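Below is a structure I'd like to ask you about.
Removed: one protein chain of the complex. Kept in place: all other protein chains.
Right after this comes chain A.
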Amino acid sequence: MLWLDDLTCQSDDFRLRADLSLAPGGITAVIGPSGAGKSTLLNTIAGFLPPASGRILWDGDDLGPLPPGKRPVAMLFQDGNLFPHLSVERNVALGRDPRGKLDADTRATVARALARVGLDGLGARKPGTLSGGQQSRAALARILVQQRPLILLDEPFAALGPALKAEMLDLVAELARDQGATLMMITHDPEDARRIAGQTIVVAEGRAASPQPTVEVLDKPPPALQEYLASSA
């Protein structure tokens, strides 16, 4: 279980408060106006930003002292999720052995993961030779071999077209469910949330609200979200 215990995130002169918990295994959308602090929240959980105050607990353990790589977190960023000079296989293998070793065992795991995301046989290619959708799949394959219980998505599919994005969301939901992982995903699009997220956290006006069922949030949005949803509709 993820527990944000009276957490204050801070980035430059901007603050966000969060006091909430997420039950394990679900998919949670994080929605709110641009600049409200959605990325700041995820970056703080992932360990890229130190909290201004409060604690981040995973199954009762304080994540505060841990660097990003030692946290139970796998994260996909908006861009730069693959090293462009390494083959897809090596990129994915880094999720299992960050020192870059590629033994037979790792190769087999990577091959299985690539097959799982539909990239069978493309392991030798460089990311630059793949389409946008295939690059997303490769990044998901790495998430798969990382085997971390908490997956954070900071809009990694934002650059894809609507159909492809939906396909990726379905795939990521499926992978998370198979792994029993907890998934948090930032989105701008209420339809994304409806599609895969059972619950939604609204981030607005300096506060990250407790998760509510997505259908309720979107059908009866709180005032802070109304304006944003209206303007994006």
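In this text, contacts are C-beta pairs under 8 Å (C-beta built on N, C-alpha and C of every residue); 3 or more make two chains touch, one makes a residue touch a chain; residues count from 1.
Just so we're on the same page, contacts and distances are computed from a predicted model.
Asks: Name the absent chain as its UniProt record does, using one of the following: "Cation/acetate symporter", "Aspartyl/glutamyl-tRNA(Asn/Gln) amidotransferase subunit B", "Cytochrome c oxidase subunit 2A" or "ABC transporter permease".
Replies: "ABC transporter permease"
Asks: Hey, which of A:Met75, A:Val88 or A:Ala141 is the one touching the hidden chain?
Replies: A:Met75
Asks: Quick one: which of A:Arg107, A:Lys126 or A:Arg177 touches the chain that's been left out?
Replies: Going through A:Arg107, A:Lys126 or A:Arg177 one by one, A:Lys126 is the residue touching the chain not shown.
Asks: Which one touches the absent chain: A:Leu94, A:Leu160 or A:Leu218?
Replies: Of the candidates A:Leu94, A:Leu160 or A:Leu218, A:Leu94 is in touch with the missing chain.
Asks: Could you pull out which residues of chain A are in touch with the chain that's been left out?
Replies: With respect to the unshown chain, the touching residues of chain A are 46-50, 67-70, 73-75, 77, 80-81, 83-86, 94-95, 98-100, 126, 128, 146.
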